[in-house]
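Right after this comes subunit A.
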Amino acid sequence: MHALFQKIAALPWDQLPQWLFLIPGLLMLLAAFAAVCLRNLIHSALCVVLSFICLGVLFMALGAEFVGFVQLLVYVGAVAMLILFAILLTPASEVQASNNPLSNFRLSSALHAAAGAAVSFLVLAGLLAAIAFSPRAANAELPAQPAAAPVALIGENLLTYTLLPLLGIAVLLTAALVGAALIAKEDSKS
Partner candidate 1 sequence: MNFPGSGIIKGMAVTALNIVGSYFDRAHAKRLITEQYPEERPKLAEASRSFPFLVFDGDDPEKGIRCVACKICEKECPPQCIYIVKDTDANGKPIMRPKVFDIDISVCMGCQICVESCPFESIRMDNIYEVSGYDRFAPLVLHKPQLLKSNAYYHGIRPTEAAATDARIEAARLRKEAAAKAAAAKVAAAKAAAAAKAAGEKAAETKPTQPE
Partner candidate 2 sequence: MNFFALLKDFLLQFLGLFKNLETLPVECMRLLREFLTKLGELCGITMPQWALDTVSALVLIVAILVTFLVLFALMSVFERKLLARAQNRYGPNRVGPFGLFQPVADGIKMLTKEDLVPRAADKVVHYLAPIVMVAPALMLPVFLPFGRGMVAVDLSVGILAFFALGAGTELAVFMAGWASNNKYSILGAMRAIAQMISYELPLVTSALVVALVAGTLSPTGIAEAQSGYFCGFLPKWFVCTPWGFAACVLFYIGALSESNRCPFDLPEGESEIIAGHLTEYSGFKYAIFFMAEYVGMFAVNGLLVTLFLGGYNAPFPFLEWVPTWCWFFIKLWAVALSMVWVRTTLPRFRIDQMMQFAWKFLLPMSFVTLLAAAAWYYAGQGPKAWMSPAAWSASALIVLLSYLLLGTFCFTRRHSATNRRYLFSE
């Protein structure tokens, strides 16, 4: 018994905080899985929100507070709300017909799995490639300690180094917004 205590005491407790990320991490995965599996759309959406929150917490745990809070603000505060709103505004009959969107595809479950795996793989590969080939990664020289004002740094980067992509996204989003408004307007006329 005493030996057990000693063993426990000898564990690297000082490293514990590094492993605490497992809690939000696992919770995020669980929520994401539940979001796919649950039959109730609203429950799925709420699970998505939970995984968003856990992602934000993960960012914060990594010391990226700004990104973490932006994650919360944008994804939990706005995107999730829009998803929920969209579900709410969809007529009952449509919701019932496609309670689980996947069930409408006439594919076998094996095909489901294969398609899902393929898509996930592609996304993952894309992300990894983006990270690997990004110019930042090439001269991967992490600063010894985080910059004094990371927000200022991000802002500076956004308005200099990534100005063009930023503007491109802005134009794209504006176009999408205008298009959505147009579609909505036509719908209400009919």
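A quick word on the picks: all candidates are chains of the complex that A comes from, given by their letters.
Note that contacts are C-beta pairs under 8 Å (C-beta built on N, C-alpha and C of every residue); 3 or more make two chains touch, one makes a residue touch a chain; residues count from 1.
Predicted, not measured: the structure shown is a model, and the values here were computed from it.
Within this complex, subunit A is touched by candidate 2 out of 1 or 2.
Note for the complex: subunit A touches candidate 2 at residues 40, 42-43, 46, 49, 56, 65-66, 69-73, 76-78, 80-81, 84-85, 88, 149-151.
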